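A protein chain is absent from this complex, but the other protein chains hold their places.
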Amino acid sequence: MPCPAGESWERVVKLFEVTTSPLSADEVVSRLANPGVGGVATFIGVVRDSTDGRQVLHLEYEAYPEMAEQTLAQIGAEIQARWTTVREVAIVHRVGRQEIGETSVVIALSAAHRAELFDALHYAIDRLKEIVPIWKKEVWTDGSEWRSEQ
Amino acid sequence: MPCPAGESWERVVKLFEVTTSPLSADEVVSRLANPGVGGVATFIGVVRDSTDGRQVLHLEYEAYPEMAEQTLAQIGAEIQARWTTVREVAIVHRVGRQEIGETSVVIALSAAHRAELFDALHYAIDRLKEIVPIWKKEVWTDGSEWRSEQ
Amino acid sequence: MKVRVRYFASLRETVGLEQEEFELAAGSSVEHLLAALAGAHRGLDTRLAAVRAAVNRCYVSMGTLLKDGDEVALVPPVGGG
Partner (left out) sequence: MKVRVRYFASLRETVGLEQEEFELAAGSSVEHLLAALAGAHRGLDTRLAAVRAAVNRCYVSMGTLLKDGDEVALVPPVGGG
């Protein structure tokens, strides 16, 4: 008699993910877990209460999720090709409604030697804002607008 | 009759701290809490399992705690003087025995605009290793040694 | 041939659809598709200059030829992070 179906014994870790769940930097960093690594750098995007002096009530993020995860993985590959001391990359972006002060994105990079982490981290967030199909709508008391940095 | 002594209603947040407790990046980032901020970058030091190919069992960190907290605060002040878009800085360093994979230090910086975060973060960890009176002893199966990058 | 067109964010609101099946002549390019969509959806025309196109989840140039069953996404300026 075959074993009953159950949860897999494997822990499946997604390094590049779009999710509606709240984000934790510790949790994203734990996806990199590797005791050989000496340093991790993260970028944490936080929902701001204003842009251009206008009071934001909350944000709505929308994604093309399949392509967003694919482009996040592409950014990871670009980084590892360009900065060879970077060991692992994880990027998790939250979508849906988000309140002021909540975390919208966590980028985490690990390296045995830290020198290249910082340029790579800067590249990761710039590139995310350039190619990843995720959009954000600011909701004010008197209206709303889709924002982009482009 | 005076009110009985009790806990203060104020939440006292230490931005620069030496502690024996385990560290959380989320917790250190929360010390910066400010809804006006759009980006946070962190550096997370992780205890490595080897240096120079030698297997490390665990590390022992020792500090001159009063001076260490004072020099951490000095690094924060240096950063805010040099990179004016950096809003807040928090640095928490753990001391005592630490196992492979544990977090030894968390540096967190916030800024309304992200461009300067990465250089400032790089400066913070380099400067920490230069001036903060904290020492680390590697313990191997066959001995131990105080390490420094200098 | 038929392609599946997906709309997001401001374009989703302009068109009023998340996606649709769209019938095209064989040999059509992305550019041909966009022109046809602009004819079919009021208000889309003026928005297309800022739009990038992705076919099967990869960005492509406007001259890229489409084939039956392709998923074509109209990507307005992104703003994650």
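Lettered A, B and C in written order, each chain numbered from 1.
Criterion: contacts are C-beta pairs under 8 Å (C-beta built on N, C-alpha and C of every residue); 3 or more make two chains touch, one makes a residue touch a chain.
Since we're looking at a predicted model, the values are computed, not measured.
Shown chains touched by the hidden one, complex as a whole: B.
Even with one chain removed from view, chain B keeps its contact list with that chain: residues 45, 61-64, 66-68, 70, 93, 104-105, 125, 128-137, 146-150.
Rule of thumb we're sticking to: only the chains that are shown with their structure count from here on.
Contact with chain A and chain C alike is made by no chain in this entry. Work out the mean CA point of chain A and of chain B, and you get 23 Å between them. Counting partners per residue, chain B has 39 as the residues that reach two or more other chains.
Residue positions of chain C touching 2 or more other chains: 81.
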